[in-house]
Each structure stands twice: as structure tokens, then as C-alpha cells.
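Rest of the complex left out; these chains stay put.
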């Protein structure tokens, strides 16, 4: 097998996992905005986090979502956080559990990071009809 | 009740929780190195993360440990990571689960953050006799 075949196989697995985690609608919208500039990065995102990390079973997808949100809050990566908030709901996290992870961040990443992330979370949960 | 009483009550709760999460030996060693300079910060650490966050039950302590490690890896806070690796074992995480959280970070915080954290984890797990 060539490396091209290997990349193709992993992209296919990754796209399937991405649909499970982020939803069919997300992947369809993503495909519609793929361009020559972002294509390589998007293929890598399929092959690598989605085919290779989210398919591993040492921890559950629900736990992986909680950990991912914790990391994104700590780094103040709000755009990526939006997608993974929806992914966390799909993976079985409740809104209260998501809010708890963000609240926990205030002691480790500081209040500014936690407060800004909570604003994003409230916005996203309202958008998808999951705010309590 | 005065604020002084309130701080005292939370410090007492926090010290108990800290013993459960990080161990009696850790807290004894910490007490022995308390100085006029670091005392206020240490009281705050008892009152706030330990009395107030680690006592909440929306997520389990095992999950909270995984999330905390995820945040510390994302921010490359290696000194704090050392303590929370031991805390994670005490809270029921296996070494394989800890390594999985750190591995997961490579896609979200980048390989340099994940690789440096894995080195710290291997060192700490060997020290406490928990390396597989």
C-alpha cells in the first residue's frame, strides 16, 4: 500500500467518526466550504484526531469530550470549543456536566478563561436548544 | 459569622479534601514548607479548589482528575501536573487512562505540549511505582 492509499483509508474512517461526533449536518457544511487553501488541513483533521484519537477506546467518548472541552477552555480556543460543545452533547455529556468542566477551569486556567468559555457555552447550548 | 470564620471553615474542609485527593504525606510535606510568603496563596488553594470545586459532585472525582490533567497538559504547567498525576491515581484513574488523556492532547495542544507532559508522567508514575 502506498502512503496515498493510507491517507485515503484514514480520511474515510475519520469522516465517519466526525459524523458520529459532530453530526452529519456539521460535516456537510464543512465539505461545502472546503477550498484549495484549507483542504490539506482538513484532510489532516480527518486522518488524525478523528480516525486516530476519537476511535481509541481506553477512555469513553463522553470522557474524551470532557477532556477536550477542558483543554479548549484552558487555551481559550473558542471557535473550536463551539464544535466540541455540540460533540459533547452527542457523546452523552449533559449541559450541567459541560458547565461543571468549564467552572472547574477557573482554579486551573483562571476566571477570565472560564468566564469567556461559559459565555460561548451558553450561546451554543441555546442555539441547539439544550440550555436548561 | 465573620469572613474570618468563613475562611477558617473552608480551609478546614479544603485540607480534608486535599488529603483525600493528594494524600496525607503530600499535605504534611506541604505544611512543613509553608512560609509567610506563600501562606496566603496556600490558604486560598485550600478554600477554593479543594473546599469548593473538588467537593462538588456533578462529575466524579475520577472525571475531574482527567479534566484537570487535560488542562494542565494544555497549559504546560508541569509542576502542578506532578501533584495531579498522583491525585488521578488516588481518584481511580489507571496509568493507561492518564497516558490516553496526555496522548489526546497532541491534536488539541500540539505534540510539544503532549510529549513534554508524557515525560513528566512517566517520571512520576515510576517514582510512585505505578508505571506499567
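For clarity, chains are labelled A and B in written order, and residue numbers in each chain start from 1.
Simple rule for what comes next: a residue touches a chain if its C-beta (ideal position, glycine included) is under 8 Å from a C-beta of that chain, and two chains touch if they have at least 3 such contacts.
The structure displayed is predicted, hence computed values, not measured ones.
Number of identical chains making up the complete complex in this structure, 2 of which are shown: 6.
Everything that follows uses one rule, which is that only the chains that are shown with their structure count from here on.
Taking each chain's centre as the average of its CA atoms, chain A and chain B sit 25 Å apart.
By the touch rule above, chain A contacts chain B in their complex via residues 48-49, 53, 56, 58-59, 63-64, 66-75, 77, 80, 96-97, 99-101, 103-109.
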